[in-house]
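Structure, as structure tokens:
Excluded from the complex is one protein chain; the other protein chains are retained at their positions.
Lettered A and B in written order, each chain numbered from 1.
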Amino acid sequence: MSVRRRRTRFVWDAIGLALFVVISFPVYWMIASAFKQEDELNGLTPTWIPLHPTLSHFRDAMNRPFFWDGVKNSLIIVSVTVALSMVLAFLAAIALAKFRFTGRSLFIVLIIGIQMLPQAGLIIPLYVVLARYHQVNALSGVIVTYMTFVLPFSVWVLRGFLLGIPKELEEAAMVDGSSRFGSFTRILLPLVAPGLVATSVFAFITTWNEYIFARVLLNDQSKQTATVWLSYFTGTSRNTDWGGLMAGSTLIAIPVIVFFLIVQRKIAFGLTSGAVRG
Amino acid sequence: MTTSEIPGGTALAAEATLRPRRRRPFTFARVLRAAAPYLLILPVVVVIAAILGYPLYHLARLSFQKYGLFELIARHGTDVGWANYSSVLHDHVFWQVLVRTIVFTVANVALTMGVGTLIALLLTKVSSVVRVLLTAGLVLAWSMPPVVAVQVWLWMTNTENGLLNYTLTKLHVGDYFQHDWYATSFSQLSLTTSLIVWGAIPFIVVTVYAGLSQVPHELVEAAEIDGARAWRVFKDVTVPIIKPIFLVLTSLSIIWDFGVFTQPFLLIDQTRINTSNELMGIYLYEEGYVKTDFGRGAAISILMLLIVAVLSVFYVRKMVRTSDEAT
Partner (left out) sequence: MKVPFIAAAALAALLAVVASTASAKPTASKRAAATKITVWLQVDAQSGWPNLVAAANQQFQAKHPGATVDVQYQTWGDHLSKFDATLAGGNTPDVIEMGNTEMTKYMAAGAFTNLTPQKGSFANSKNWLKGLAASGVYNGKVYGVPYYAGSRVVTYRSDLYRKAHSKVPSTLAAFTATAKRLKKQNTKRGFSPVYIAGTDWYFAMSFVYDYGGQIAKRVNGKWVGRLETPKARAGLAAYKRFFTAASRASKTGTENRPQPYDVYARGQAASIVGPAWFTCCVGKKYTKTTKQFVMPGHVKGQSMPGFLGGSDLAVPKGSSDKALATDWIRIFTSTASQRGLQAKGNIPNATNLLGNSVNERAAKRSWFVPTAKNWVNVENGNVLRTMLARILTGKASIAAATEFADSNIELTLNQ
């Protein structure tokens, strides 16, 4: 690499590192606080690094009732929601991006319109509907509710990705004589994979952190999600266990990180390099 | 649908000309191809209709009824026609809140999309170590539940022992001893903006970066070899490809930021919310749910829906038109 290129690389890297520090600082503060002793958490001068780190907050958090239930329920609800939503949304996005059909505009209006609705207004009517189908206090009720909120934006974002695929790649596949559906899976899917990953991560995080519907729809504490479990730290009329809250939040963030690490390799730069010849 | 728009259509047309006498318009393959889009969107439509169909109808009907706690328990409201809408539209607070929310939305969306896109571009230019680090940092920020993020923000901006006051005083920027960051509406909403933008940037970065990965490397290199400067390359090669995604993200950001509720509500807190710092989402919550006036809340919800539709129509039209060009 030339000297000039190395120097610009260095400048970009420096900026990137500075951004990393700024963006992850609040997360660092949360994790550091989880290890701080009580008097440090509330000290007159803030401390950057815990002076006498302790694991007691983590132990307290995990010993709180229904911690493992919360994690388990969240994992079930979120995985099923994300998996089903990605499949359904991808199919619908293909229809929107590749076909012209009557009713297309209506479908688009539905997709966009739903997202414009303030969710707060829907809580009680939704509860009434689900109660009628016996889906209150059931994980499946929460799953279908989450799907209705995840599907619209997933369809919309995936459509954007599908439209971005250069036409040459599609037509190259057709000329090869492969069937349409064969071309979809072999050519389009890898191209749209980064978009699928980005959307699935968004769906995962949004549903993982969702609170109000999980709270209203699930009654048994054994069925509650991790975010609802977390709300019990601040829901008491007495003092809040801040150390425990931070420790609990750190623990609950772990599955999200794991999920991201699993799928992040698909967001690779230059996936299309070599696909377009000439 | 013309034959050239259906992938494989040219092959079908060729086949038809070779065998001009066998005209069977309703072959299974033909019917399937016509029905394909409907089959593809069917599952999504079914799920949405089943779950949201009744609530949406109910919400619309509620907006024309007087429906407070008493009516909720009796499970029966009284029709009042346009009274709810009229009372909201005549409430001068509603208009103040609307203007404030529009300004707030513009600021948030501009910052989110601007900074997010710049960081996504930066990701293409850094070494892989830094890229992994920065992406990890973004995902960590993204995954923090809003409740926890608000708490960290409150700690950092705490009047007495917050990091912000401490650091600013130590750096001799001014005397920030026990400066109350929540004293003025402007300060409260600026802090809310910083929180929301911080939480929203990761999605933009990851999605735009994913879009950038669809830009064929060869085209970029070819343009650079031709002597085009970075800005030209960006404009002529990159932008056309990520434009659909960019429009999608902007429209979604407008929709989300306009109706945002959790962050401002938790950050400012019920004890400090008043008509000079309310945003639309909070106004809906206060008027509809805190005062248990569900009919009015429904009317405000419908009005919010219409307003957001108007605000984002420019982007939505562009998106639909872009797809028309593509198909």
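Throughout what follows, contacts are C-beta pairs under 8 Å (C-beta built on N, C-alpha and C of every residue); 3 or more make two chains touch, one makes a residue touch a chain.
Please read these numbers as outputs of a predicted model, since none were measured by experiment.
Across A:15, A:62, A:75 or A:123, the single residue that touches the chain missing here is A:123. Checked against the full complex, the one of A:11, A:109 or A:131 touching the unshown chain is A:131. Per the touch definition above, the residue from A:61, A:80 or A:226 contacting the chain not shown is A:80.
The residue from B:31, B:49 or B:69 that touches the chain not shown here is B:69. The hidden chain makes contact, of the residues A:144, A:193, A:226 or A:245, with A:144. Touch with the hidden chain on the side of chain B covers residues 32, 36, 39-40, 42-43, 46-47, 68-70, 72-75, 154, 158-161, 177-178, 180, 182-183, 269-274, 286, 289-292.
In the full complex, chain A touches the omitted chain through residues 38-39, 42-44, 65, 76, 80, 84, 87-88, 91, 94, 123-125, 127-128, 131, 134-140, 143-144, 181-182, 184-185, 212, 215-216, 219-221, 231-232, 234-239.
Rule of thumb we're sticking to: only the chains that are shown with their structure count from here on.
Between the Cα centres of chain A and chain B there is a gap of 14 Å. By the touch criterion stated above, chain B contacts chain A in their complex at residues 1, 5, 7-8, 10-11, 36-38, 40-41, 43-45, 47-48, 50-52, 54-56, 58-59, 62, 72, 119, 122-127, 130-131, 133-149, 151-153, 155-156, 160-163, 166, 198, 201, 203, 206-207, 209-219, 241-245, 247-249, 251-252, 255-256, 259, 261, 281, 284-285, 288-289, 294, 297-298, 301, 304-305, 308-309, 312, 316, 319-320, 322-323, 326-327. Those residues of chain A that touch chain B in the shared complex are 8-9, 12-13, 15-17, 19-20, 23-24, 26-27, 29-30, 33, 42-46, 88-89, 91-92, 94-101, 103-105, 107-108, 110, 112-118, 120-122, 124-126, 128-130, 144-145, 147-148, 151-153, 155-157, 159-161, 163-167, 170-171, 173-174, 177, 179-180, 183, 191, 194-195, 197-199, 201-202, 205, 208-209, 211, 227, 230-231, 234, 242, 245-246, 249, 252-253, 256-257, 260, 264, 267-273, 275-276.
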